[in-house]
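The next block holds one structure in the form of structure tokens; read it before the comments.
A protein chain is absent from this complex, but the other protein chains hold their places.
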Amino acid sequence: MNANVVIRRGAKPKTQPVLARVWRARMLFLMLLPGLLYFVLFRYLPLLNAQIAFKDFQPTLGVWGSPWIGFQHFLSFFNSFYFSQLMTNTLIISVLKLVIGIPPAIILAIAIHESSFKRLGRLVQTATYLPHFLSWVIVFGVLLAMLSPSEGLINKGIVSTGADPIGFLTDPNYFRWVAIFSDIWKETGWSAILYLAALIGISPDLYEAAQMDGATRWQRIRFISLPGLLDVIILVTLLRLGHILDAGFGQIFILYSLPVYSVADIIDTWVYRQGIQNFEFGMATAVGLFKGLIGLLLIVTANRIARRFGDRGLY
Amino acid sequence: MIKFPKISRADRPIEFSVVAFLVVTLLVTVIPLWYVLMISFTPLGSSPKLLALPWEWSFRAYQELLAQPALVRAGLNSIILTVGGVLISLTMTVLTAYPLSRKDLPFRGFFTGMILFTFLFSAGLIPNYLVIRDLGLLNTYWAILLNGAVSVYNLFVMKSFFQNLPESLEEAAKIDGATDLQVLWHIVLPLSRPILMTIGLFYAVTNWNAFFEPILFLSDRNMMPLPVALRDILLGLNNAEYVESTANQVASSDALKMAAVVITTIPMLAIYPWIQRYFTQGVLLGGVKE
Partner (left out) sequence: MKKWQVLFGIVATAGAVVSLAQLGTAQSGLTDISLALNIANPESPIPAANWDTWTTIKDKIGVNIKFTSLPAAADGDTKLGALAAANDLPDLFEVRNPNLFDRLVQQGQLASVSSITALMPRRNAMRYTDRKRNALATVNGVQYGFQEPASLSRQYAISIRKDWLEKLGLKAPTTLEEFYEVAKAFTERDPDGNGKKDTYGYGGVIDYDTAGVLPGLGLGNHFQWIYGAYSVAGTWNYKAKSFNANVKDPNYRKATEYIAKLVSNKLIDPDWATMKRADLRTRWQQGRYGMFYESVGGLQSGIRNFDGNNKKAELMFIAPPKGPSGKAVPGIYANAGWLFVVSKKALDAGKGPAIAKFLEFANYNEGYYLLGFGKRGVHYNLVDNIPVANLAASAAERGMYTQLKWLALNSNPGELKARYAIFTTAEKQATYNFYEMLLDAQNNGWVDRTGDIAIRAASNQADIERYVAENMVQFALGQRPINDGNWDQFLNGLNGLNFEQYENNAEKVLKTGGFLR
């Protein structure tokens, strides 16, 4: 009963003077200190330098001494020839990766967790975790070996049925799917680790109680495992919404080629070609800030929705 | 022999689907990986085969790579970066995530928002580089270790897990007079092993694969980690326009490329079963026992 008293006291702390609350939480603040210092030094100080997004950055004058040019970098991005195409491609690839990519990881985690054959589960877990370590250059090599019209295994199968081979990597109708499914192939096992950790965190008592009540396997998944994962799922989705305009530079940059630019060129690949390779760092920074702004809008909205449905949300 | 667990009649369809799903997933994952392995075993002067027989395997690509003097040092560098990175990152992340998970932390919303803001707005390459330089960290491992010390994503995941722990345990400990640090150490952390392992692994892999940060922040090639060294070696072997002579090539460049992948992946493969143990234990029970 004592515990209840403490919790209740903690539940309405607003009535106490701030200083008293701070004093009582002094040890928590002490713990927080290194982290806060980190964020100030390594995250906020660079943001001060990010003013070069609004400046004609001249290294000899330094960040602070360079002349202001207002929104010129932003405008040259918005007015660029391919802007609307870049936005469309980025959003489509990113949203599809989010929507199609998250369920397989959840299903995989549940399947590993539920499997009565523990060894099989462990084997699958280890195997699916490995592709995460292959760089996209290597995955491109593997994709070429599977999908190439001249020598790919899949296309050999297609040709043997009498059909024409499909240029999966060069045909604009297929490219996005190749990008999305190769991403799923590479990252599902890796993302599943997080869900698996969450499943392990669910109290075994719950499962045992359910078993006592005669619940079937499916019911246990439906009413214990999935609800137990909900928090992580929402968390991951919210965080990924914040980076919605990151459609996967490392991947697209390796996989795309001229025939599919119209469906594959994303903001980051453009920034690389135009901003980084031409040393327009001010513009690259400006685009980064723009992406952050969109992420902020999305994450605030989504968080509000999540909270309306009773979830804790991000903050 | 595989021992078949008892499965009730009602559960058979779901059990069957689970096993079928796992087997299909396994095949889809393993076949391309196997192919990568086979390419790395391809001898000079023959084409890679998906089903090469063991006596057709050539280990020349591995021999050639491992004979590079730069590789051993680079491997050590990678280990330093990975171990150091995990220690620093995990400590910092736990210490930051725990207070933020506590409802009784004053200004909690402000701190959370402040951190989330940096997740959305990152300054980018050059602004970041300038800060690292001004802090005097260039050409030291601190530049890499500290710059990536806390990942906001990992931080929020950990915070969320801490929030899901039953509050009663913590409160009971506090009644017994434990400080916040003691609660964290004796109650919260033992209960959080799976997530500590997970996040630790995330950090380890990030540091193990670090490629761009070392190139940007370090100038001394002898400090470079494995991915950079391997790429240099491969580049040298592929950079045919400037090549010296054919006298030294003993393995095809594809075999070398894939062997490099295998070499970098094996350490991460080796630590995984060790981490996996923590995914199978009954965690809560273990925690209560302490």
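Each chain gets a letter, A and B, in the order it is written, and its residues are counted from 1.
Here is the rule we use: contacts are C-beta pairs under 8 Å (C-beta built on N, C-alpha and C of every residue); 3 or more make two chains touch, one makes a residue touch a chain.
These figures come from a predicted structure and were not determined experimentally.
Q: Hey, which subunit A residues sit against the chain that's not shown?
A: 41, 45, 48-49, 57-60, 62-64, 76, 80-82, 141, 144, 148-151, 165, 167, 169-170, 172, 257-259, 261-262, 265, 270, 273-274, 276-279, 281
Q: For subunit B, enumerate the residues touching the unshown chain of the complex.
A: 43-47, 68-70, 125-126, 129-130, 133-137, 212, 215-216, 219-222, 228, 231-249, 252-254
The criterion applied here is as follows: only the chains that are shown with their structure count from here on.
Q: Looking at the complex, which residues from subunit A come into contact with subunit B?
A: 2-3, 6-7, 10-11, 13, 18, 21-22, 24-25, 27-29, 31-32, 34-36, 38-39, 41-50, 52, 57, 63, 107-108, 111-112, 114-135, 138, 141-142, 145-146, 153, 185, 189, 193-194, 196-198, 200-201, 203-205, 216-218, 221, 231-232, 235-236, 239, 242-243, 276, 281, 284-285, 288-289, 292-293, 295-296, 299, 312, 314-315
Q: Please name which positions on subunit B make contact with subunit A in the complex.
A: My answer: residues 2, 5, 7-8, 10-11, 14-15, 18-19, 21-23, 25-26, 28-30, 32-33, 35-36, 39, 50, 92-93, 95-96, 98-100, 102-106, 109, 111-128, 130-131, 134-135, 146-147, 149-150, 152-153, 155-157, 160-161, 163-164, 167-168, 171-172, 174-175, 179-181, 184, 194-195, 197-198, 201, 205, 209, 254, 257-258, 261, 264-265, 268-269, 272-273, 276, 279-285.
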